[in-house]
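Of the protein chains in this complex, all but one are displayed in their positions.
Each chain gets a letter, A, B and C, in the order it is written, and its residues are counted from 1.
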Amino acid sequence: MIVSVIGSEEAGADSLRLAEEVGRALGRRGITVACGGGGGIMEAACRGARSSGGHTIGILPGHNAGETPPNAWVEFPIFTGLGAARNSIVVLAADAVIAIDGAYGTLSEIAFALIHKKPIVGIHTWEFSYAEHEADHILRAEDAPDAVEMVVQLVEALPPAGR
Amino acid sequence: MIVSVIGSEEAGADSLRLAEEVGRALGRRGITVACGGGGGIMEAACRGARSSGGHTIGILPGHNAGETPPNAWVEFPIFTGLGAARNSIVVLAADAVIAIDGAYGTLSEIAFALIHKKPIVGIHTWEFSYAEHEADHILRAEDAPDAVEMVVQLVEALPPAGR
Amino acid sequence: MIVSVIGSEEAGADSLRLAEEVGRALGRRGITVACGGGGGIMEAACRGARSSGGHTIGILPGHNAGETPPNAWVEFPIFTGLGAARNSIVVLAADAVIAIDGAYGTLSEIAFALIHKKPIVGIHTWEFSYAEHEADHILRAEDAPDAVEMVVQLVEALPPAGR
Partner (left out) sequence: MIVSVIGSEEAGADSLRLAEEVGRALGRRGITVACGGGGGIMEAACRGARSSGGHTIGILPGHNAGETPPNAWVEFPIFTGLGAARNSIVVLAADAVIAIDGAYGTLSEIAFALIHKKPIVGIHTWEFSYAEHEADHILRAEDAPDAVEMVVQLVEALPPAGR
């Protein structure tokens, strides 16, 4: 199972702690952590995952490490050369998504998760609504263990081919 | 000048009227309308633009018209084969964006506009917020002439290379 | 009908003349010329097309004109932000492709045309072969009128949905 942890390069200490805890809990369960490969939330999630023996994949916007260096805890850097359009792949590469904190890139990834009906759980992240058509359809977790438990249950409930 | 009109395939009569009026006002000013090439808001905006002599570009998700037929008012269909990842191009292809109504695809396009600092004006569309980092940074218009006037002024205020 | 003219930024005088002549012949028939939006063959084809009243679309690798300025004869610049991965779109956006001269980008576009079974005609361009599986399946033209006549006939022979 692969879970993408999405969130911004610049995040407060509480959000970083949360991301690291999420990464650690995912790694402990043998779940691979994917992310955008950068700093902040992404780095914290990767560090957590590696600390508990999990694998980490970074899906990076640039063509190579010179353009967009992966954080130090990315085990498998996937350079895409697509810029922010790679946000779509960060979502599709995963069986489920956990959003923590976040700037506009995170908002685009939340939208892609909803477009592709990918299970997504948010902790302290974007709220959004549009009255006529759509409510805020992402699930909300209170803390890291809660978020990890929720995504695992959501993925296990999926039909195999949908993963 | 190219302005992308973004919004969903399924929209109410009021939103469709608004989109057509926006398209017509853009066409009247000699501004090309770009969009995702599909139905609903996209089709209404294209129809409006063509009715006032404007050009229209549809940036489509499929590989060809068999996969994703462009609406009847798309003059230049650009098939991308990228699926929803083409939403990023719908934004980048334009000097500015007008969002009307909208589902999750529209939310992703709003996010890309904010990522790329592309001028964007919304009418009856998504609201979103995340307290710690970001407010709702898109401008809001009340009606079609207002939206068109706003994007024109925003684009004219840009440095040439930023377009 | 849209025909993409592919070829490199740096080309000799003979190839440039050929590209301009191809563009002019396409424009005269009311066919829109698409290309990668840059200099060399792309610029010559666009200049030719505009000189005979044709429309021109440039599908550019950068995010904006500051990153990758379109040539002066591009009427509709489509910035993709995808880098060389936009070569796939240069092919998919067209009903058929004419390859003139060319560097590695052109080779990738020829390959995409073959992948997507897009009609393609080459004049003085790449030759390629792999004995066990594939011969050189692109058609070869001798001059500009010949190339344009060939792509028109190929497109007219396609089923509508394949365009």
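As a working rule, a contact is a pair of C-beta atoms (placed from the backbone, for glycine too) under 8 Å apart; a residue touches a chain by one contact, two chains touch by 3 or more.
The structure presented is a predicted model; accordingly, all values stated were derived computationally and were not measured.
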item	value
Options C:Met1, C:Ala85 or C:Leu154, residue touching the unrepresented chain	C:Ala85
Among A:Ser88, A:Thr106 or A:Thr125, residue touching the chain not depicted	A:Ser88
In chain C, positions touching the absent partner	8, 10, 12, 15, 82-85, 88-89, 101-105, 107-108, 110-112, 114-116, 124-130, 132-134
Residues of chain A in contact with the chain not shown	2, 32, 55, 57, 59, 63-66, 76-82, 88-89, 92-93, 116, 160-163
Residue numbers in chain B that touch the chain omitted from display	63, 81-85
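Keep this in mind: only the chains that are shown with their structure count from here on.
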item	value
Shared interface numbering between chain B and chain A [over half = same, under half = different]	same
Among all chain pairs, the one with the most C-beta contacts	A-B
Angle, in degrees to the nearest 5, of the Cα rotation that carries chain B onto chain C	180
Chain centre separation in whole Å, for chain C relative to chain A (CA means)	39
Chain A and chain B: spacing of chain centres that average the CA atoms, whole Å	28
Where chain C touches two or more other chains at once, by residue number	63, 81-82
